[in-house]
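A selection of the complex's chains, in situ.
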Amino acid sequence: MGLKTKQAYIDSIRRMKPTAYMFGEKIASVVDNPRLRAGIEATAATYELAQMDEYRDLFVTQSPLIDEPVNRFTLPPMSIEDLVARVKINRTLGNWVGTCHQRCTGLDCLAALSIVTYDIDQKYKTDYFKRFKEFLKHVQRNDLTCNAGVTDVKGDRSLGPHDQPDRDMYLHLVERRDDGIVVRGAKAHQTGSLSSHEIIVLPTRAMKKGDEDYALAFAIPNDTPGLIHVVGRSSLDTRELDGCDIGNTLFSKYCPTVIFDDVFVPWERVFMCGEVEFAADMVVKFSSYHRQSHGGCKSGKIDCMTGAALTMMEYNGTEKAGHLKQKVIDMIHRAETLYGCSLAASYEGKVQPSGTYFIDTVLANASKIHEGREMAEATRLMVDVCGGFVADLPSDRDIANPEVGHLIKKYLKGKEGIPVENRMKMFRLVEKMAMESADTISDIHGGGSPEAHRVTILRETDLEAKKKAAKRLAGIDEGQPSRK
Amino acid sequence: MGLKTKQAYIDSIRRMKPTAYMFGEKIASVVDNPRLRAGIEATAATYELAQMDEYRDLFVTQSPLIDEPVNRFTLPPMSIEDLVARVKINRTLGNWVGTCHQRCTGLDCLAALSIVTYDIDQKYKTDYFKRFKEFLKHVQRNDLTCNAGVTDVKGDRSLGPHDQPDRDMYLHLVERRDDGIVVRGAKAHQTGSLSSHEIIVLPTRAMKKGDEDYALAFAIPNDTPGLIHVVGRSSLDTRELDGCDIGNTLFSKYCPTVIFDDVFVPWERVFMCGEVEFAADMVVKFSSYHRQSHGGCKSGKIDCMTGAALTMMEYNGTEKAGHLKQKVIDMIHRAETLYGCSLAASYEGKVQPSGTYFIDTVLANASKIHEGREMAEATRLMVDVCGGFVADLPSDRDIANPEVGHLIKKYLKGKEGIPVENRMKMFRLVEKMAMESADTISDIHGGGSPEAHRVTILRETDLEAKKKAAKRLAGIDEGQPSRK
C-alpha cells in the first residue's frame, strides 16, 4: 500500500467493473476506451507528478492519520500550509494537463466531510466522524481517487426536493435496513466518475424539515451494483475515439451522469442521514473548497493557453505585434487574478472544531466569479492571437492523403524554419482548449452556478461594519434624534 | 431564369463537380454529404425565404441592371434602402438558421467590385467595370451564390506578399495568356465555397510596388479545374455525419481551405490585374461591407440564442429568477448594439462614383468590434442561463438503448408538463450554438482580425476636428505665441 505509481493506478481502475454506457453502447473496458482513457490519463498525472523529483515535495505530505506519506489529494487540510498546497498543486496540474485532472472534487468532499461529520456528532452524538476517519484511512492507505456526487438532476428548479412531482429528482433514501441504506436518484456532471475508485455523495443544496430522506452523505465504490454511469457527449468527443486530430495529445475530460438505481450503502459508509440542518453546511463547505480548487487549476490552464498563444505568435511571425502582446498580458492578468484570490483564501483560512482548516469563503468565491467570466475572455484572447485556423484546420487525414497532403503542408506553413506540422499541432491544441465543452463549461457551472458564488459573497460579508464606517465619516450619529 | 426556388438551387449545386476533400477522402457528391448538406441548406434558406410571403418583399427587389426581380444577395446596393435591407435580411436569416447562411460574403464582393472596378477604369481606361457588369448580369439572371476568396494563407505574417520565401503564400499570377491568366495560391476559411456557384477572388491586403502579380480580382465557377476544396475540421463536425445529436436540426456551417493549383481564369472574368494601389481599396470596401453584414446575421443569431435561453428557463422552472432575466437583458442588449451600429452604418451611407452606395465605415467597424467581444459574452450568458448539461448531455443513442434509455429520460426531465425530449433538444441546440467552432470563431476572425477593425476606426475618424473642439473650450489659441 501507500503511494501508487501511475501504472498501479491505471491497473487498479482496470480492475473495477463499473456499469457504463456511451453513445448507446455498454463499455466493456473503461481503460481501453480511448476517450475515457484520455480522462484517466489526466487523473493519472496526479500520481505521476507525485513521484517525479521536481514535484514530489509539493504533492506528497505526511498524513497525521495514518502516519505515512500520502498524496495531498487524499488529505483534508490540517494547516495553512496544506490549504496553500491545494492551490499550487492544482495550478501545476492545470498547466501539466491543459484541461481538468478530475481529482480535486474528491478531496473537496473529504475536506467538507472532515468538518461537518464532526459537527453533526457534536449535536446528535452520532459517530459519523469516526466512520469517516475509517473511510479516510482506506483512501489514504490505498491512494484512492474519489469523485464528488453532489449535483442532483433537480427536475423543476422552482421546487425543493420533497415538492418534486417525481421525488427521485433529488437522490434520496428509499429503504433503511439493519446493514445499511438503499438510495435512488441521479447525479449529473460527474467529472471523472469512471477514473475514481470511490463515489462520495453529498447533498446538493440546503434542506429543511420534510427533506430528511434527502439529507444524505456516503461513499461507495464506482462499480457498486445499481450504479450506472452514462457518459455524456462533449463537443470534441469523437476525436479521441477516431485517434485523429486530437489536439491535446495526452489528456482529456469526460463527464457522466451517474444514476443510482436503488443502490445499497452499508452503514459504515454513511456519513449523514437525515440531519437536514447540516445539509447547507455540507454543500457550502464542499463548494467553497471546490471553487478555490478552480482558482488553481484554471490559472494553470491559462498558463498553458498563454504558452500556446506565445508559441503561435512565433510560428505566425507576429511575435513583435504590440496589440498581441497586450492580449497576452490580459491573459496572464486573468491567470494571476484567479490564482491570487485563491491563494489568499488559503492563507486566510481558519481551523474548524474538527481540526480541519477551512478557507476564506469570500476570497474563494471572488476567485470563482472571475473564473466564470474571465476564462471565456482568456479563451477568446487566445483565439484572437492565434488566428482563424482554430475554426477549420484541415484534418491530419487530409495531410496523409497523397493527392492533397503536400499542398496542405505547403500552404499551412507559417514562418520559415518552423515545421508546418508543429504549427498545425499547436492549432489543434488551441482548438481543444477553446472548444472542448466538458472543460470550458465547467468554467461557468463548476462548483455551482455563477449566481451562487455571488450570493455567497453577499451573505459572508460583514455589511454592518461597512455601513458603520461610512456613517462615521459622514458624521451620522444614529444615537441622536433627528434634528428635523 | 430569374429567382431560383430552394430546390432549383440545390439541384444546381448538385450539377457542379468540384474537387473536394474531407477527413482525407475525396467527396463524391457534395449535396449528399450530410455535413456539407447542412451548410448548403443554410444557403438554401436565402432562396426559400425569398419565396415566402412573409419575407419576399424584404428579400426581393428589382434590379436596374437586368430589369427583373432579383434576390438582394445578387444586388450591389444602389440606394440607402438597399443598404438598410442588407442588415435586415441578414438579421432575419441569422435568426432563421441560427448559424451562418454563407451567402453574404459573395454580395460583399460584388458590392466592392462594383465600386472599385469603376475607379480603376477611370484611372487606367481599363474595362473592368464593363466586364464586372456582364458577370453581375449572369449572377442576377441565374440567381447565383458567390463566395469570397479573400483571405490568403499568408505564410510569415511579418513579411509582405513578394517578400515571402515561398511566393505562393499569397495568390498570384503565374502566367499571362492571350485568353486569360493562370493563378496559384490558396485562400483559407472559405465559408460555403462548395455551396457557391462562383468563387470571387479579391486581394487580402493593401499592396505596393513589387506586388503587381498579387493584385488580382476575378471570378470562376467552384468546379474550375485546379481548384481544390479541403474542408477543415470543426468542433462538432462528426455530428451531422453520424446523424445523431446534431443540435441545430436544420442547418450548419463548414469552411474549406481552397487551393488554386494553377487555375486558368479567362480575361472576361478578370476584374483587376496588377493595379497595386487599388488593392487596399478593394479589401477595405469588401471588409467594411462584410463587417456590417455581420452586424445583421450575428444579432439574428443572438436572437435565436436568447430564445433558447428563455425556453430553457421555462423548461427548468427558472423563468422567474431575477438574475437570469438580467442575463437575458444583457443578451438582448448585445444583439441590439450590433444591429443598431450596423443599421446606422447603412443609413449614413454615401453614393460612390459608380453609383453604388457604400456604408459608413466607422459605424460598421464599431459594430464589428462589439461582435468580436460580445458574441463570446452572449454565448457565455446563454450557457450560464441554460445550465451544465450543455457540457455533457447523454446521447440520443443512450436514450434509444433499452437498458438505460428510460432512466435517462426519467432523470433529465425538467418542469412538469415539458416533454423531456424537448428539453434535451434545446440543450443540444445550445451546445451547437455555443460550441461549434466554424461559426463561433468567425465572431472573432470574420471580416479580418479584431485589430484591423480598430485600426480602421482610428484611420477613418477626423481626429483634427476633435482636437480643435477641445482647444476651443480650453481657451487655447494656437495662433498666439507662448506667454512664457
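When the chains are written out, they are named A and B in that same order, and each has its own residue count from 1.
The criterion applied here is as follows: contacts are C-beta pairs under 8 Å (C-beta built on N, C-alpha and C of every residue); 3 or more make two chains touch, one makes a residue touch a chain.
All of these numbers come straight from a predicted model, not from anything done at the bench.
Of the identical chains in this model, 2 are shown in place, and the full complex in the file is built from 4 copies.
Assume only the chains that are shown with their structure count from here on.
Rotating chain A by 180 degrees superposes its CA atoms on those of chain B, with the angle stated to the nearest 5. Between chain A and chain B the centroid-to-centroid distance comes to 37 Å (mean Cα coordinates, whole Å). Touching chain A in their complex are the following residues of chain B: 21-26, 151, 153, 155-159, 165-166, 168-169, 185-186, 188-189, 228, 230-236, 238, 242, 245, 254-257, 259, 261, 316-318, 320-321, 323-324, 372-373, 376-377, 379-380, 383-384, 387-401, 403-404, 407-408, 410-416, 431, 434-438, 440-442, 444-445, 449-451, 454.
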